[in-house]
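All protein chains but one are shown at their positions in the complex.
As written, the chains take the letters A and B, and residue 1 is the first residue of each chain.
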Amino acid sequence: MIENIHFIAVALLIALGIYTLIFKRNLIKIAMGISILASGINLFLISLGYRAQGIAPIFTNAAIAASEVQAKMVLPAPQALTLTSIVISLAVTALMLSFAIIIYQKTGSLDATKSRRLKG
Amino acid sequence: MNGSSVIVKVVSLAIILPALTFGLYIIAHGHLTPGGGFQGGAIIASALAIFLVAFAKQASKTLRKNLLSALECLALLGFIGLSFLGLGKSFFFNFLANSGLIFGQAVPFGPNPGFINTAGVIPLMNFFVGLEVSCALTIIVLTMLKAGGDKK
Partner (left out) sequence: MKLAKIAFFLIFTYFLLACALLLRPFGKPAVSDMDEYFILNAQREAASNNVVASIVFDYRGLDTLGEATVLFAAVSSIVLLFRGAPK
């Protein structure tokens, strides 16, 4: 049970992100919560493809012979998809923080329950 | 926007120059070692952000938003143009690998010390994507700094 500690860390990160989304009202704290949630999901994607006693999927100066390449290399496909996911979560965080700045400049408060008007 | 004191300027100069070189190294060897376009672009953008905070007056004259925006658009157009050049077989075809042109050497199977002349169209795509990501992140930092207002 303790050998699944990576998945337990993923569950704790996602739970922390959801807690911030439900119980906090400050806009900056909500943006931070969404960023923590995205980090938890990226960690989950990478730790799905790990092979025990494995090496990185790179052939430059690899420390194994050419015949056991198949059995010892870590799966490369989840790593490639996590790259895309990290860049997209960066774009989402930047856009959310810009919205927080604009809302503060127009209405004067950072409370999520106080800015409910549709016309500025 | 005021700059910082002399101590901060000197010490940050000792960080910015090695960081720029390290970012260019990671972009250039993206087909041999872990790294590539996105990671190297993020490192260069971090170095430029430190430059913007420590040297405020000189940085606002050098890093203008129009120049960075034009560079970003040119890099994205270059990336898309490279993907159209292999349209003989399919979209995004690696037409330079295993041929005799630039970056066209063949690689034997198995672990080997890396050869720079390989991997076809991948190093060129790494360069364009690295330029685009670094310019995009620097534009984000510039815009948010200017919109916060000038506080003395």
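FYI, contacts are C-beta pairs under 8 Å (C-beta built on N, C-alpha and C of every residue); 3 or more make two chains touch, one makes a residue touch a chain.
What you see is a predicted model; the values in this text were computed from it and never measured.
Contact residues of subunit B toward the unshown chain are 30-34, 36, 65, 69, 72, 76, 79-80, 83, 91-92, 94, 97-98, 104-109, 112, 114, 118-122, 125-126, 129, 132-133, 136, 139-140, 143-144, 146-147. The set of subunit A residues touching the chain not shown comprises 1, 3-8, 10-11, 14-15, 18-19, 22-23, 47-52, 57-60, 69-70, 73, 75-77, 79-81, 83-84, 87-88, 90-92, 94-95, 98-99, 102.
The definition used in the following text is that only the chains that are shown with their structure count from here on.
Separation between the centroids of subunit A and subunit B, computed from CA atoms only, is 23 Å. Those residues of subunit A lying in contact with subunit B across their complex are 56, 58-66, 69, 83, 86-87, 94, 97-98, 101.
Subunit B contributes residues 32-34, 38, 109-114, 133, 140, 143-144, 147-148 to its touches with subunit A in the complex.
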